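What follows is a set of notes on a single structure, which appears directly below.
A single protein chain has been removed from this complex, and every other one stays in its place.
Up next, chain A:
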Amino acid sequence: MNAMLRGLCLATALATCAVPALAQSRDETLLVVVESGTNSLDIHAVGANPASYGVVWNIYDRLLSYGTKTMPDGSLSYDHTNIKPELAESWKFTADDEITFYLRKDAKFHDGTPITAKDVKWSFDRMVAVGGFPTFQMKAGSLEKPEQFIAVDDHTFRVKLLRKDKLTVPDLGVPVPIVLNSELIKKHATEKDPWGLEWSKLNDAGGGAYKVESWKPGEQLVLARYDDWKSGPLPKLKKVVIRDVPSAGNRRALVERGDVDLSFDLPPKDSQELAKGGKVKVTGTPIENSLWYTGMGVKQPPFDNVKVRQAVAYALPYQKIMDAVVYGRAIPMFGGPATPTKAVWPQPSPYNTDMAKARKLLAEAGFPNGFETVIHINQGVASLSEPMATLVQESLGQIGIKATINKVPGANWRAAMLKKDMPLFIDTFAGWLNYPDYYFFWGYHGQNAVFNVMSYQNPEMDKLIDASRFETDAKKYEDQVKGFVKMAWDDVPRAPLFQYYLDAAMGKNVQGYTYWFHRAIDFRSISKK
């Protein structure tokens, strides 16, 4: 009897303490659904997908990071003007061509090894050596050669500058320059794979605020807080579960019913309706330095004629696209003043839907009866590109341009871009670093990078872009930016449509969600109450 009673007491005690423990763990756990998850735990690995940016952002530290700011609508965004320390306690220009970083002395990797300048040097050497995207991204900040990186002592790291480049410091705060546990990875490196990429893409070698607790590719990723993290205030969430749910309808149902806390990167229709429904919080932030546009291959007749391009720009159904394709979850990029007033990008172009003007320009160009052409779209983003193409097709038909639509499968889109033979296409491009000259360097410059899909080449514009990249005088910089934006309007190789929103829907108790340029979630700032 006595034993039974004791057993009963124990059971009750267990039950009563188990319930709050479970409730508490739900409060400190964030459940996230995404369309498709990461394929790598290391951004340096070949083929690491965009979801991996978010993983490395949370499990690795970088030397520097960015502060946050409150947007006019009350939502939070990172602040590209406020660069702040992360693993580096402080940094300064110790010479004209040299930056010195002073590392935190108490920071440790997840396995307990202290983080030293040697690890930083090894990680930096790695990212400029592995090739592909990481190397490319670092080159954008003039970080190119291993000789540039010097480990002075255990906690002092130095970067020698090849040239004075205003993007060098901001480029150290993007997801690529992570600090990896060099000794740990070296144990798993092989002759064929000297940088241990095969191992680090499946294993956590970081010292960031979160550790990888478990990972089933294509299914779910579980992150657990690293309690010894020193590079910032300890995050509130103890655990983050990211589950892949491919069906957009189900992701929406899950967050509406409160079974998950956050659904990320929503289709515009869902975000509009969820916001209206009022059951969840929807936060939309315009994606910085990004633009959806209709592009024209300027090397291909008849689009080599600037009047034809202007005619197309006047014939686009701008407002219809805003209403029927993106459901208002975007900033219109049309109907602006004729000359740029500010040195920002993107900004509204002077074009508007004006069929009379379009017809007149087309006649002046020598095509009073129009012509036939093909609109190319990326099927990988079909929910946006397909309705847009149909609207554009219908609208161009009104001025006699008979367009057919060619849907290029997502996997082939980049190859199609590299070929540069599309006469008319609809696409988007976004730059991580929020500078107009950075965007133009990729999208308009005569170097003809892959994102200059139009093959637009204008030596005058190149001169301005090149000058502005290294310009130190604010006034001169402003004039240069306005100068090349104006050329982009007049020559109109691409007709801007809208600046897209990054939408996230979350439970009302989720606090601290912040927009980041890399379009992944920073779990360190999020809490639930």
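As a convention for this text, a contact is a pair of C-beta atoms (placed from the backbone, for glycine too) under 8 Å apart; a residue touches a chain by one contact, two chains touch by 3 or more; residues count from 1.
One rule holds for everything that comes next: contacts and distances are computed from a predicted model.
Entry comment: the absent subunit's protein name, as recorded by UniProt, is "Peptide ABC transporter permease", drawn from "ATP synthase subunit b", "Peptide ABC transporter permease", "Glutamine amidotransferase" or "NADH-quinone oxidoreductase subunit J". Checked against the full complex, the candidates A:A95, A:L234 or A:A449 give a single residue touching the omitted chain, namely A:A449. Set against the missing chain, the residues A:P194, A:G249 or A:G335 yield one that touches it, A:G249. Considering the complete assembly, chain A touches the hidden chain via residues 31, 33, 36, 39-40, 45-50, 131-133, 135-137, 140, 201-202, 216-220, 241, 243-247, 249-250, 253-254, 256-257, 259-260, 380, 409-412, 414-415, 418, 442, 449-450.
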